[in-house]
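For this depiction, one protein chain was excluded, whereas all remaining protein chains were kept in their positions.
Presenting chain A:
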């Protein structure tokens, strides 16, 4: 009998030695004459347990983790190939683990279970059921289903996806486009990467459905160059989907066409802004465009274009398969469905947590995250990427939804949650926010291009004790100018982390203590 062994193949598992683990398992099986089939599945997103090895047994899959390459021989000796559970790294049925069992995985229902490039695995778990349903619907009815779901843009701006699709649907043109924004540049986020590396057919399916809905026959995935593995997985998945008739001139013999191509970015954070992204796709410098015109009316090459984040498009197959209402049944207020939260930074149990809107940060960081990795007290958390505010303890009990966070100046953004312990110097973090903007500003508008440089300088002066009061007032003015006067969110939101430090962690901005000054 051949035993199936699973070793994840995503970037995080591999960054912790998964390839070496796989190689050692293969060698051990050969040495012992055990027949194994080694499958490279995606990651389940329980990153503190990676590499997470699973073994198929008569009673289901059993897990071991985190498995270092040097643990393999001892695990094999303790009966890993038979699924025995005596070893200290044995975890039993991983799906019963509270971290997974308490999640509501609608979008991430397959990750970690399947081989990301297996069409057979994909279709065995509802894959392409949404596309099949969409092919039987009129384009307007597909748009209606997405409107019913209440889905809002998961890239951070939270614009209603159905409304965007309606605009493109209603704008006549010979050529329309679906553009997937896969320029996941926010620190603390990896959910897009997980979709692309661990369930790429889901993104392909979502984009194809979007194409059918609005009448677009060409799609582009604009992928950041920092994700080489996602690039390889997407290219291979597209080739396989084409060969099997899920993409191309005649999708599943429907007579409808949709073509898909991956385009690589080149290390510019600003290209995650949709108009900058379109400029880049057209082959130009990624300078932000003024809006209007909206991309939905004049987008890529001047044509009507849907620009959606990976997670927005990845939610679509579920919505078309189970119905918009099934998705809308999750969530709170005007934030419907689930949010892929990503626990990162100084966290004991980091990973992907997909939950309906409405959970609190404290719940997330404590009962899922288990506090800090260092074991020291939490001091601040940055939600929503480098343009998101640093939230102090007093704000950790608000339910996570778009409106609730906006009410106190927080940003849900792409759902990244970066935790910091009490060793962090918040003055450093404020300075870094400005420094990052000065590196990544596209340079088109003055408040962002020059404001960021001046921001670094004035923070340095404050921290050096140079006319601190006056310079704090100046910094405050500068932040207001950037917020009010910048063309896009880069300059317009860079002050958010800075202002949050000024407000909630003012002691860290005061002149640093000279020797013995404390």
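The definition used in the following text is that a contact is a pair of C-beta atoms (placed from the backbone, for glycine too) under 8 Å apart; a residue touches a chain by one contact, two chains touch by 3 or more; residues count from 1.
The rule is short, and it goes like this: contacts and distances are computed from a predicted model.
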{"item": "Name of the absent chain as recorded in UniProt (options \"Cytochrome c-type protein\", \"NADH-quinone oxidoreductase subunit E\", \"Signal recognition particle receptor FtsY\" or \"ABC-type xenobiotic transporter\")", "value": "\"NADH-quinone oxidoreductase subunit E\""}
{"item": "Residue among A:275, A:395, A:429 or A:471 touching the omitted chain", "value": "A:429"}
{"item": "Identified contact with the non-displayed chain, of A:34, A:232 or A:453", "value": "A:232"}
{"item": "Residue among A:321, A:440 or A:508 that touches the chain left out of view", "value": "A:440"}
{"item": "Per the touch definition above, residue among A:322, A:342, A:395 or A:471 touching the missing chain", "value": "A:342"}
{"item": "Options A:125, A:285, A:467 or A:503, residue touching the unrepresented chain", "value": "A:285"}
{"item": "Sites on chain A contacted by the missing partner chain, in the whole complex", "value": "11-12, 14-16, 47-48, 50, 184-190, 192-193, 225-229, 231-232, 263-269, 280-286, 301, 342-347, 350-351, 373-374, 382, 386, 416, 418-421, 424, 428-429, 432, 436, 439-440, 442"}
